[in-house]
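The complex is shown incomplete by one protein chain, all other protein chains being positioned as in the whole.
Our next item is chain A:
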Amino acid sequence: MKSIEIGCRPNRRKVLAAVLGSGLATVLPRLVQAAVDGDPAALAFDGDTILLADRGLFVSDDAGQTWTAAETLGNVLSLATHRDRPGRVVAGLAEGGVSISEDGGASWRIFEARLPDGEITAVAIASRNPDMIYASLRGDGLWKSEDAGATWSLAMDRPWLDDAERELLSLASVELETGMGGIWIYAGTEVGLTRVPDCFCRWQDVQPGNAMDALVAGEAPPSEAPLPGGEPILSLASAPSAPEVMYAALRSGLWASQDGGVIWQKRASKAATAVAVHPRDETYIAALLGGILKISRDGGATWIETGER
């Protein structure tokens, strides 16, 4: 399979980008600060490295204290990494297509057998298989690649919620058993949270594991505290070290769940546009809150601002 690559030979564009990048490394904190509520942004952990896509791609190896600009193949709207494949970064592009880096964002490639045209609003890598990539195509549906982006096929149409098809704004492969021989893919939409088993039989609400038993037995349903209804879920993360621990970025704030998305609690009140969780520590999270990148080492109880102010 042919692919287009960058990061091998210098050219005028790359030199300019490098010069601009070195300048950006010092001014980036202000850019991060300038990000406003609702701007498309994405965060990911690649090991201890934090990647931030916010009008450019930026990489920090020191928990957000300093940043380096990285060249990309387009405007990155969404990011995904995998704990078992350090260096692999999947980026969904506003111009369409998914580009893939195997060196932490230093160089990128995009396969010719690409997705249909359209904005890639969210990407995810399957928790149990780093070569299985999911991408949501605006106005279309959920696509999957079983060969690390070389080929793609439609996995599922968009979910039907509140009498309409809804865009998938965020995706997370959550390593919780479906009872169907696989795991769940959670999706944040314009109006709320939904999920689909990775056999792609049907989108469905997040429910407690024993909800059906209670229904059959005529007992009171288990308690739930869902995310605020009717609000776009801009970013989702499931902790690889504890998959039932999830985080969601909404305009109403940063929310956390300890039980796979059944009961949610607010962890920050400022508008959240992106969130990521460390691959080995479910309490170590990075989030864009009120347009500022912040770090929490205790699951969102306390926050530290990053970079120069």
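Everything that follows uses one rule, which is that a contact is a pair of C-beta atoms (placed from the backbone, for glycine too) under 8 Å apart; a residue touches a chain by one contact, two chains touch by 3 or more; residues count from 1.
Please note the rule applied: contacts and distances are computed from a predicted model.
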For this session: Choose one: "Cytochrome c", "Putative aldouronate transport system permease protein", "ABC transporter related protein" or "Response regulator transcription factor". The correct choice is the protein name in UniProt for the chain not shown.
Result: "Cytochrome c"
Seminar exercise, completed: Only one of A:158, A:278 or A:294 touches the unshown chain, namely A:158
Seminar exercise, completed: Missing-chain contact among A:113, A:199, A:225 or A:301 belongs to A:199
Exercise. Hey, which chain A residues sit against the chain that's not shown?
Worked result: 141, 154-158, 160, 163-165, 179-182, 197, 199-202, 204-205, 207, 211-213, 215-216
